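Only a single protein chain was left out; the remaining protein chains are all shown in position.
Chain IDs A, B and C follow the sequence of writing; residue 1 opens each chain.
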Amino acid sequence: MGLGLTLLPLAAFDPATLPGQLVYGILIGSIYALVALGYTMVYGILKLINFAHGEVFMLGAYVALFISWALGYTPEEMQRAPMPSSLMVLGLMLVGSMVVCGLVGVLIEFMAYRPMRNQPRISALITAIGVSLLLQYGGALFLPVSPPPVIREEANPVQGSLRVWIQKPPEPLLGQYTEAEREFEQAKDAHKNEQYKIRTNGTTEEKLAALSDKLAAARTRYSDLERQIQPKSIRLILPHGLLVMAGTSLVLMLFLRWLVMKTKIGRGMRAVSQDFDSAALMGVNVNTVVFTTFLIGSALAGAGAMMYALFQGLTISTFFGVAPGLKGFVAAVVGGIGNIPGAVLGGLIMGVAEALVIWSGLDMFKDAFGFVILIIVLLILPKGLLGSNKVEKV
Amino acid sequence: MRFWLVRLASVAVVLVGCFLLQQWAAASLTPYLQSLVFLAGGYVALAVSLNLINGITGQFSIGHAAFYMIGAYTTAFLTATFFKAQPLDSTAWVVLMVVAGSVVAGIAGLVVGLPSLRLRGDYLAIVTLGFGEIIRIVVQNVKALGGSFGIDCRVEPAPPSIMLMWLLAILTIAICRNLLKSAHGLPFLAVREDEIASSAMGVQVTKVKVTAFVVGSMLAGAAGAIYAPFQVFITPLNFDMYQSFIVLTMVVMGGTGSVTGSAIAGLLLYLLPEYLRLMKQPGTSKAISIGGPAVAAGLVGVIVLVWLLRVVQAKVVGSKWQRWAGNLGALAATALLVYLGSLALHGVPFLRSRNYTMAELRMAIFALVLIALMLLRPAGIMGHHEFSWDGIGKRLRRRTSGAKA
Amino acid sequence: MSENATPVLRLKEATIKFGGLIAVNCVSFDLMKGDLFGLIGPNGAGKTTCFNLVTGLYPPTSGSIEFMGRDISGMASAKIAKLGICRTFQNIRLFKALSAVENVMVAAYLRHRTGLGSGLGLLPSAIRETKELRRQALELLDVVGLSDVAEERSGDLAYGRQRRLEIARAMATQPELLLLDEPAAGMNPNEKVDLQQTVRRIRDDFDKTVLLIEHDMRFVMGLCERIVVLDHGEEIAQGPPDAIRNDPKVIEAYLGAAV
Partner (left out) sequence: MTSKTSSKISLLAALAAAAVLFGCKPAETGTAGGGGSGSGSGSGETKSARAMPTVEGPKVEGDTIKLGLVASLNGASKPWGEDCKSGAQLAVDEANAAGGINGKKIELMIEDSNSQPQDGRVATQKLVSEGALCVLGEVASGITRPMTDVTYAAGVPQVAIGATAVDLTQKYANIFRVCYNDDFQGPVMAKFAYDELKLRNVAVMTDNKLPYSQGLSASFKAAFEKLGGKIASEEFYEQGNAQFTGQITNLKSKNPDGIFLSGYFNEVGPIAKQLRQNSVNVPLFGGDGWDSTELINSGGDAIVGGYFCNHYTSTEDRPEVKDFLAKWKAKYGGEPGTTMGALTFDAANLVIQALKNCKELTAKELIAQIDQTENFKGVTGTITLKGQNGDPLKSALVVKVTRTGFDFAKSYSPEELK
């Protein structure tokens, strides 16, 4: 207390919110895992901490932004006449980000890392820091940063949340609540549809204003009931965006697993990660393996970035990748860097740990706590949770 | 006896030199240039002290700003709490703070150094990085340290900070150089080279590692202790990850293990972005501004140049003159490419509409120079070598004898 | 018991397991002062693991290791080195970036008398000591015939010279017992003869006990006075070279169990 720390804040230890926090932790952890995979794959192959990975992530968000703009979801257009989104838009952004990020990753490898392959690893690391700084500062010269842009939510076809009751509120209240919610949703849809009609010149300002008032009234009623129901119930609220994000991450991870375990190039990757030189001698085309590694790792970052930016509604700047990059990196190390399941596990642990720190009310130390976990894990298992603790051969 | 005379004389020279530097700077330099002189000294001290951990002992630490921060905040806190009563002359106070800051930072170094017994390489690196972030976040949340707003650590009258910082920088260099000159440095180098073999030779690896950590962090803490009163006001932002990376970059760019290399790179990398600030249109005091097409072409040009120079390095075998011709050719080709490229890029309206001043470009240029230097000289400016008069003599002799032959 | 009767090194049923694998199983032998002892066996027999046990890299799972009558099982490497056991490595582990003479000087670290402070301050005592250490190191390099390359970067030396440098480095700790792990590997026959002489000289002139691992039978038989044979972690024979040469178990181990 003397140091001005409020160690037992107001929100501390509310059992009712714990399940929700845990589930969020896992959902968010899936993104950390996706970023961590990129670090871990490159590390496994080249023993290089690819500090520019966060910046590739950043570029992924920009690519998604540009695609959304190209498809017409620009701020000006959306203010004038919003239009609905479709899963196709989402798919285009996803694939676009993955492809461009994959190529950028490969380009970075070719230009900056390949020449450093036979050099001391620390020199390669500094080059990676240099690339990261160049993309942050150099990118800011050409990419839109002021004001920091954002992908319009109209481009996002998966809105809303899934609700799972753990403890239902008393029946009459629940009925009222469901009713109010439906009215609110209907008012929202009606309002939106009317807005979309602007595109086809089928609406008037008056009509829209009336609907807007209706929406406001519905919202007030709904939020009043929401507040009444809150203390009497326990539930999980899962934004659809987060679910899609976690689902896509899972699919990508399964794809990666298949690729690494079942394909020829995957075998090559495993061989190279065991012993770079021997694999080369045994006829594995090391350059192809490194190429694939960067391609896939960066594409995963691109996918993560696009979903992160869109579903969380984040403003994008050239520093967009710093925080998730650092988290992903820590997740990779916690899981055992170089180990693919480890990265996934690490990501999930980071997500859940963060959620628990917030739950306990110490959210001001949230970002420090990831590192505390990291240090504790490394002190007990010096190679991370799933890293091979093999003894150095003498 | 003679030894002590020489030693006393050299200490006296350093003291007088730093004193004169301080007097000269205070009398004839603007506050801006004084800042540059001061901070250049600070970065030399930081880079060389990190070199002790990273380059000489081979412990991959990338959180050096944490120790710097601890030194600075120890001083800031003590100054804010006790200095109002003016217990001491300000120089004496700062010297006392240097001791306090380095002790606290040294203890922190011990805390971080202990895990290094179990961790190697990249794992240690991430732990040190994490330690830096933890310290920053904790400070940010401690009201007594000013939180994220920062803390006032004024020492009045202003202490001779330039003198103190350069004394520290020279002390740091001297410590590292002495270590490498005496047999005491060998275990440190041996630990860097091969831990298992060192322990088989009876080197107490843990003790060596922890010593390096503690001494390195103490020096960084001392630098922080001098930095805080000079800055007058410090915030956690002064010590973020970027600072750690810059100092690490200085060490690697100078050549890991080379004390002179770290010192030179420290000066170079700190002063480069500041030099870019100073660039003006020739003959006027107007800031240089460059059009978008030229910037884009230049960016690509540097990358091309690096590749061409690498090709020259790798492929052109022949006399020195031939190599130089190759380098110049690469340079000329790039210049042409940049020129033509910028003309061609004028066709892009987006680029044409943009104009950049040096102030905006400087960080991008800095990053580009970093990459280019690493690609062209992966072992750093000095490699593993040290500056020495003997070495210079040898090179000169070789050159003359080569000319004879 | 008189002092002479205390063995320099005694392995008592030393055993180490890595997971399910028993790398060394109940190996026992004694080394007396001045012995020139050979440790042989086919690949994977556990020879190097034995060295690692003795030098404290791994603690034994069971059994004990005594040095000069003192139990050293599980002791830290550096401490064992200080007590007087030093080794070379099968795959050379020199301090590559250091010069040859510096490599040897590192090993003399044990005998530092001045404190670290004097080194940091480069006080006269440290300078004097550094000079003295360098002189001694150069002498040792002379013994192994490397004085001409003393100032060269050790990583750049020819293979055979690197092996010799390792021996000189190990000698510099002034050990009672010297462990040589395949010192002749990769050497040509002439070099091997030189090496035999060097090892013998080390034993005779410097009064050391030597335990060495070697694959080259001729080298071992010509040099060692007593030999232990390991196979699959177990001790299968022990005795003077002639006895070993004719031991059917040894022959089987080397020729394979295809009989």
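Operating definition for what follows: a contact is a pair of C-beta atoms (placed from the backbone, for glycine too) under 8 Å apart; a residue touches a chain by one contact, two chains touch by 3 or more.
Here the structure is a predicted model, which is why all the values come from computation and not from measurement.
When the omitted chain is restored, the residue from B:V48, B:M69 or B:A100 that touches it is B:A100. Considering the whole complex, the residue from B:A92, B:L328 or B:A359 that touches the absent chain is B:A359. Remark: the omitted chain is touched by one listed residue; of A:S86, A:S161, A:N193 or A:T288 this is A:S161.
Check B:A92, B:V111 or B:L237 against the missing chain and you find that the one touching it is B:L237.
Mapped onto chain A, contacts with the missing chain fall at residues 1-4, 9-11, 14, 16-17, 20-21, 24-25, 28, 75, 78-79, 137, 140, 145-150, 152-154, 160-161, 163, 188, 216, 219-220, 222-223, 226-227, 230-231, 237, 239, 241-242, 308, 312-315, 317, 319, 322-324, 354-355, 358-359, 361, 363-364, 366-367. Within the complete assembly, residues 30-36, 39, 74, 76-82, 96, 99-100, 103-104, 140-141, 143-154, 231-235, 237-238, 240, 242, 274, 277-278, 285, 287, 357, 359-360, 362-363 of chain B touch the chain that is not shown.
FYI, only the chains that are shown with their structure count from here on.
Here the chain at the heart of the shown protein, by mean C-alpha position, is B.
Across the assembly, the mean Cα position most removed from that of chain C is the one of A.
Per-chain Cα centroids separate chain B from chain C by 43 Å.
Among the residues of chain B, those in touch with two or more other chains are 196. Within chain C, the positions touching two or more other chains are listed as 57, 89, 93.
If you check the complex, the residues on chain B that touch chain C are 3-4, 174-175, 177-179, 181-187, 189-190, 192-194, 196-205, 211, 215, 257, 384.
For chain B in complex with chain A, the touching residues are 54, 60, 115, 118-120, 122-123, 125-127, 129-131, 133-134, 137-138, 140-144, 147, 196, 245, 248-249, 252-253, 256, 292, 295-296, 299, 303, 307, 310, 354, 356, 360-361, 363-364, 366-368, 370-371, 374-375, 378-380. Chain contact summary for the complex, chain C toward chain B: residues 55, 57, 76-78, 81-82, 86-87, 89, 93-98, 102, 105-110, 112, 114, 116, 118-122, 124, 126-127, 129-130, 133-134, 169-170, 172-173.
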